[in-house]
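Just one protein chain is left out here, and the rest sit where they should.
Showing chain A:
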């Protein structure tokens, strides 16, 4: 990487890393440190081919999504299952779920307990607002897989946060992988 490329790389990081980090934090289930690692890895890869990349942001985002679902590291996986005791629950501790703010907090915790793949699909669909076809292209899978993963992720969220059940009636369980339910057009 020559001096000019390095300068343009620095400018890109200074200008876009805050926005990229927001996505990375969502992908990492709210774990800021893991998100910084994730983004750093993606940027290191991008730096390696900086002079050959036409659209740096799109490139970095693609690496972020893909590395998250295909190769999320052992330590993250371990973090997800290393809960020695389940988070507090029960009558004495259950949060007041009457308000939307509380529901979002409950949901945030539930999102952090999804698998990386499930979370990535939800982030792409509902945070990046990408159509199913684009999500499929980005993740290198079929539209049917995107649909079924979205459906299963939402179902899993309902399991993890029963408070959500009040929002919408539970949909019938999918009989096939590509059941087109609960996915916005």
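Just so it is clear, contacts are C-beta pairs under 8 Å (C-beta built on N, C-alpha and C of every residue); 3 or more make two chains touch, one makes a residue touch a chain; residues count from 1.
Everything below uses one rule, namely that contacts and distances are computed from a predicted model.
Trainee: Given the choices "Branched-chain amino acid ABC transporter permease", "NADH-quinone oxidoreductase subunit M", "WD40 repeat domain-containing protein" or "Spore germination protein KC", state the protein name listed in UniProt for the chain not shown.
Mentor: Hidden chain identified via UniProt as "WD40 repeat domain-containing protein".
Trainee: By the contact definition given up top, give the residues of chain A that touch the hidden chain.
Mentor: Against the missing chain, chain A presents residues 6, 9-10, 13-14, 17-18, 20-23, 25-26, 30-33, 36-37, 39-41, 43-44, 47-48, 73-75, 78-79, 82-85, 87-88, 93, 95, 100, 103-105, 107-109, 111, 122-123, 126-127, 154, 157-158, 164, 167-168, 182, 184.
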